[in-house]
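A protein chain is absent from this complex, but the other protein chains hold their places.
Showing chain A:
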Amino acid sequence: MADVLSVGVNLEAFAQAISAIQALRSSVSRVFDCLKDGMRNKETLEGREKAFIAHFQDNLHSVNRDLNELERLSNLVGKPSENHPLHNSGLLSLDPVQDKTPLYSQLLQAYKWSNKLQYHAGLASGLLNQQSLKRSANQMGVSAKRRPKAQPTTLVLPPQYVDDVISRIDRMFPEMSIHLSRPNGTSAMLLVTLGKVLKVIVVMRSLFIDRTIVKGYTENVYTEDGKLDIWSKSNYQVFQKVTDHATTALLHYQLPQMPDVVVRSFMTWLRSYIKLFQAPCQRCGKFLQDGLPPTWRDFRTLEAFHDTCRQ
């Protein structure tokens, strides 16, 4: 007990100091009571004055005494450590019941997250500012015909440009075939077939990739009315996992100024799945972990890892 307390502050002195403060407060209020009551209840004026001064002096003395006492105690109390990065909340790390109430680690975690959130929100706001649509604001009083062309450049790339970028990527990778269609107006949808391994549905908005779904080579990618099925997921766990990773990759490859580079990087990364069933994990050297092959591909080296084997 004593050990623990000595780390931070002397609790006993602390308690005494608190009562010293209380004593000081009451003696100070006695001084003011005495001043408020003034001189009374004495026959002679001189007697009254004498009694009042004596009383006042007594009170001031006790104030002085209590103040000295408090000063003495405040030296004993000791100072809390000051150089903690999180200031006083750092004291939580001294909590002896860490296992039951991991407040401090949770606090650190929350701090990290809020930092990250702030960083990403900053990025997002930069992006959004650059592409502000202000649709509702502009529509007011403007007829549909004369709607101002204040749209951001990267969102209104001509379809022909998008077609060119995609067909260039298509030619880059012989084992990958990309079929582009525009079933819903100007937004392109890609059906990427990678060898005899998998198929990927990519939903684009201009040259930005909005959504990807990975399915097996023999799985159906069309709905009953013959459109690309962009909602249902693969029946196989391995492709569901790869879908998750592909979505992560979309967030990773971000370069708002050069959307074509982003698409190319994403496709290069996607192409590494050609060896989905043939590449053992670069960390544990095995093919299977919990029944799944290495589904993760490193964003830079494109090496294969199990989901749980990556850093």
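Convention: a contact is a pair of C-beta atoms (placed from the backbone, for glycine too) under 8 Å apart; a residue touches a chain by one contact, two chains touch by 3 or more; residues count from 1.
We take it that contacts and distances are computed from a predicted model.
Enquirer: Out of "Mediator of RNA polymerase II transcription subunit 20", "NEDD8-activating enzyme E1 catalytic subunit", "Zinc finger protein" or "tRNA (guanine-N(7)-)-methyltransferase", flag the one the UniProt entry gives for the chain missing from this complex.
Expert: Its UniProt record gives the name "Mediator of RNA polymerase II transcription subunit 20".
Enquirer: Can you tell me which of A:K36, A:K100 or A:K196 touches the chain that was removed from the display?
Expert: Of the candidates A:K36, A:K100 or A:K196, A:K196 is in touch with the missing chain.
Enquirer: Given the contact definition stated above, which residue among A:S181, A:Q278 or A:T301 touches the chain not shown here?
Expert: A:Q278
Enquirer: Considering the whole complex, which of A:L35, A:L127 or A:L288 touches the chain not shown?
Expert: Looking across A:L35, A:L127 or A:L288, the contact with the absent chain belongs to A:L288.
Enquirer: With the full complex in mind, choose from A:F208, A:F239 or A:Y253 the residue touching the hidden chain.
Expert: Only one listed residue reaches the unshown chain, and that is A:F239.
Enquirer: Please identify which residue in A:N75, A:N129, A:Q160 or A:T218 touches the non-displayed chain.
Expert: Reading the full complex, the residue touching the unseen chain is A:T218.
Enquirer: Since one chain isn't shown, list which residues of chain A touch it in the complete complex.
Expert: Spelled out for chain A, the touching residues are 196-197, 216-218, 235-239, 277-278, 280, 286-288, 290-293.
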